[in-house]
Structures are given as C-alpha cells and as structure tokens.
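For this depiction, one protein chain was excluded, whereas all remaining protein chains were kept in their positions.
And now, subunit A:
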Amino acid sequence: MPAFPTAARRALDDAQLRRNLHHATHTIRAKRARAVAEVDQWERLRSNGAAIKDHTLTHLDTYLTQLEESLTRAGASVHWARDAEEANRIVTGLVRATGTDEVVKVKSMATQEIELNQALEQAGIRAWETDLAELIVQLGHDQPSHILVPAIHRNRAEIREIFLREMGQVGVGAPADLTSEPARLAEAARGHLREKFLRAKVAVCGANFAVAQTGTLVVVESEGNGRMCLTLPETLIAVVGIEKVVPTFADLDVFLQLLPRSSTGERMNPYTSMWTGVTPGDGPQAVHVVLLDNGRTDALADDLGRQALRCIRCSACLNVCPVYERVGGHAYGSVYPGPIGAVLNPLIRGTTSAVDRALPSASSLCGACFDACPVRIEIPDLLVRLRTRVVDEKRGGLPTPEALAMKATAWTLASPARLEGAQRVSALAGRALRGRERIGRLPGPLAAWSDARDAPVPAPETFRSWWKRERGER
C-alpha cells in the first residue's frame, strides 16, 4: 500500500470513482444538514456527547470493570484482547469450539480493523458479511471505502455485475435477468443472504455502544440484516473496542440522537438492537464479548489525542471532507478513512510506517470535519499535533529536505534584517520579471506548485521598504 500522496494521485485518475464519490457525499451531506437543522439545541447535544465520552475515557478502567461485571451477571462471557492477533485467536477459538465452519457477520468496524475475516479464513472458517454494502465489498474482493457506506465507490451497474458473477460461487446465485434497479439488487441480496441467516449457528458482531451499568450491547443499523444475525444463531460473539463503553442507559439518549442524524441524515435509524447477556429460550444462548484494546490505550495516553476515542464512527467528517470527496477511502490505507482515519490510525497504530506518517498531512486543515463532528473532536488541531509528532520523531537523524527547508525558513524569519535580505532577492526577481503578470514554471521542488498553477510575480518593492520610504523608520 503506497502512502497517501501516491495513492491519492492514482485515485484522482479514476473519473468514475470521482463521480460516484461526489454524488454520494453531496447527497448525504445535504441530508445530514437538514436532519441537524431540525434540532434546536444541536450544539448543546454535541457538547453533551463530548462530555459523556470524555468523562468515560477519563475513568475508563472503572467503567470497563463495571461493564465486565454487568455482562457476566447477565450470562455473557467476557474476554480481553490486547491486540488484533489476540482478538482473532479468541474469536477463532470460540467459533471452533461450536464445531461449525462458518459465521454470519453484522457490519463491524472493529472486526474490519483486526482483519478478522482473513484470520477466520486461515482457520478454515468462512465469514459471510450480511450488511448489503459489506456484501458488495466482500463479493467484489474489494476493500471498504467509507465507514458508513463501504461500497460508496461502486455504482449500480458495477454492483449488478458483481452479484451476477460472484453470488453463485458462494451460495444462492443472483437471478439471470437481474437489472441494476435498486429494488432488484436488494431482492437478489435478500435471496442470497436468507439461506445464510437460516443456516448459521454462529454470528459475529460489534457494538456501537456498551452500557456499563446494565451490560447492554447496542447495534444500530438500517437494513435489519444485523438483527437477523443477533437473533437467529445459537452463539453470538461481539468484538467491542474498549472506547465503546458508556456509563448508563440514560446516556444512550444523547448518542441515539447524535448518531443517526450525523451518519445517515435520519432522525432515527431504522433498527436499534439492544441485548443484555443471555435470555433462556430467546435469541443466542451463548454470548461472548471480546473487549479490544489494539492501540486504544496508546491513544488514551496522548493528552490531546485521546479525544479521537470519542468517535462514534458516524462518518460525518468523511462526507464533508473535500479531500475524501476527491480520492475516496482506499487512499488512506485503513478501514478508518477520511479526517478521522487520518488522526485515529497514527494514534492507535503509531507512526512507524510510511502510510501512517503521511496521514496527518492528508488534509488542507479546512476545518469542515470539526464543524460536522457530533462529539466535537478537534480534528484539525489533532492533525497538526500528529504532524509535529512525525517531525519530532525524526529529529536527531539525517535531516530531510523538508526539515532543512523549514529550518532555513525559520532562521530567515527569526530577524527582520534576515527577512529583508531574503526580500531583496525576491524584489530583484520581481524587477527582472516586471511586466509579466504571472510565472508559468518554477524549478526544483516548487515545480509541484507550478505544474498546474501559475505563480505570482514577486513585488519589485516590499511593503516594508515602501513604508520606510514613505513614512520613515517609525
């Protein structure tokens, strides 16, 4: 996977992708704006959401212990996973113990993050995604491109082709006369999935929220496929990031208002499923909850970065981001794309890889993401903070060309005399180029600017020198 600038440049060349992304993000952006405008005290709701999350994160140890007790009391088994490998080992072991070789899956970011499907496949267990968009991505041997709309980069014609080509290979095939009408595509998916729902003994899900007080897990979704997985199988395995805990049932009131409006632009999401442990004779009779760290405590240890753990995965920041809109999710090299991905990934994965080091710079710092964030994560500030971290980690070694340029700039700007010296050179160039309105091509590293943009001609006289001439030294 190349780092963002290279991956983004490739994505920009795909005209169809850009059209799909533009259409989808603008549609959902407008819908969200309408749904948010309906709420009188939206700003207060945002602040409440942020405050609840901050309080929980500050006392995370207490609430996680309470959650474990509540879950156990309600008949669920709790497992702790330090990282992806441990979580995958636990889930694989639990599935194997049931004697089955397949699971149905509720759309879950946590299991995408730990690449559970691949781990299960290596263990000979097939995992079937049941969320419509995740199904499209899985059947297309593809990666999700968006948190909420994983197949945002695909259009209807492409989806029809994928269904016709792939469904029959792994189960009930698509009807031969399938058209690209949404209703027909949904019907084909329903036929394909029904067989899997009715056969599966084990389901794997995540959770949008986990209530410490009661041990209740919450999944919100639009299609009802999740609810099929949460009710039909005998065994349910939930992989839950430790930041998903909220203290009380009453706290859900705030988040169940914030999430659907920010995410799908709806007042209320169509399906909200809540379950508390095991109820004899009703639903799964074995419930396992894997509480996942996988770098979250590293983010928690960062005094500014910990606010990224407030994220409720609504994807509002993706939909308003002008960078995401042009390049889509794959360029971010992670299941968490867009502005939140650009901060969350380096926080939880660290900045050792080239991909993670480039992510904080994948933004123009326009600030639209902060305005849209329902829990007020100050993404632009975090991006600057992470850029600083990337720079600081490189100090002491051989300086990069960028570091040399920045240090030279800092040295020049540190005194008015040095700045004037540099300005004399610039004014000289300005005088030499007098009469021309713009410069076409620049040499060296500045060519990245002038490949597509004219550069301004520097002024023949600086303001400073004009002021001294006109007004004297004072």
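One rule holds for everything that comes next: a residue touches a chain if its C-beta (ideal position, glycine included) is under 8 Å from a C-beta of that chain, and two chains touch if they have at least 3 such contacts; residues count from 1.
By definition in this document, contacts and distances are computed from a predicted model.
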Exercise for review: Would you mind picking the UniProt name of the chain not drawn here, from "L-lactate dehydrogenase complex protein LldF", "(Fe-S)-binding protein", "Sugar ABC transporter permease" or "Anti-sigma factor"?
Suggested key: "(Fe-S)-binding protein"
Study note, to complete from the structure: In the whole complex, of A:Gln16, A:Gln118 or A:Ser415, the residue touching the missing chain would be A:Ser415
Revision key, fill the gap. Of A:Leu57, A:Met228, A:Ala308 or A:Val323, the residue that touches the missing chain is A:Val323
Review point. What subunit A residues would touch the chain not displayed?
Key: 4-5, 8-9, 12, 322-323, 326-327, 360-368, 370-371, 381, 384, 387-392, 402-403, 406-407, 409-410, 413-416, 419, 422-423, 426, 437-438, 440, 445-446, 448-449, 451-456, 458-459, 461-464, 466-468, 471, 473-474
